[in-house]
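Of the protein chains in this complex, all but one are displayed in their positions.
== subunit A ==
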């Protein structure tokens, strides 16, 4: 009974287990829900789906299994995801690009709203409607010099004035919690407990010793509770080529934030130079001199870089190599300075490891790091944490 339904959910990428399925059947036998399809829907969802972000997936799988009952109450009218899936890339010739007139910003927003309300179906190609691949200013994967992107990955030309789901140089959102559990467990390797702060825990051994010394009269000894005392400096590359890795970086950042009590984080672009910043929206007005950091944080801090190290080798090796400003000293000098100040260091690279040999800049950074570059996978993270917790 319902085994096909169970397998169908499984095929629909839902994490359902046999145990939950048996619970579902048990409930049906015991009459936890009546025989209406609505109640069955709610009941099956309660039993089988344990994460609200999977509700949508469940609705889709449920709907396709029980054909004709797709009108499940509670589904909100949103932009259907299928519109926005990256289906095709359309490359326009330079002449075509020139032909696309640039609409003004206000007009763009207004038009977008208008078309959104007019449009009811998935659309692809063409030059007016929202959809994928076309050259209308709205939608995704298409090309228009001042377009608005809606959902999906960028097709490669990063010129949209406003990217709907991601903003350039956006501060990494540490409220993202999905998928961070594994990362946290990996980060736990770096824990080093120490007793600090107020003495509020009974020290049993100390109490026994002191009581014995007191000839049997009780002498209570207290001590501070153990805390994770590891200190971490996190340098994150944002913007440009890092946009492709924003999700995994957010997860990493979010996990770090909750796992380490002493965590200082800074942003840089491509390579660390004399200045870094804390808040991307005010990066040009409120930045922090790296030389200050060198003095502020002691050598007991662990240094973690997160970046794809993908850039032109000039940006690392030559003065004035930065793409953003005039740097009098090469990035390599700053990297070495940081490594001297904090010997326990690792570089986490979200690019897949097998691509590293093809990028000159990755090789250079890896050399500067002394081979301590690790891929940003769970395995790589474990290796990095092992490396960091070694005695330097």
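To be clear about the criterion, a residue touches a chain if its C-beta (ideal position, glycine included) is under 8 Å from a C-beta of that chain, and two chains touch if they have at least 3 such contacts; residues count from 1.
Note that contacts and distances are computed from a predicted model.
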item: Record-based protein name (UniProt) of the chain missing from this complex, from "Peptide ABC transporter substrate-binding protein", "AAA family ATPase", "ATP synthase epsilon chain" or "ATP phosphoribosyltransferase"; value: "AAA family ATPase"
item: Hidden partner chain, touching residue among A:5, A:43 or A:297; value: A:43
item: Listed residues A:11, A:204, A:289 or A:355, member touching the removed chain; value: A:204
item: Touch residues of subunit A, complete complex, unshown partner; value: 15, 17, 19-20, 23, 26-27, 30-33, 38-39, 42-43, 45-47, 49-52, 55, 74, 177-181, 184-185, 202, 204, 207, 211, 216-218, 220, 258
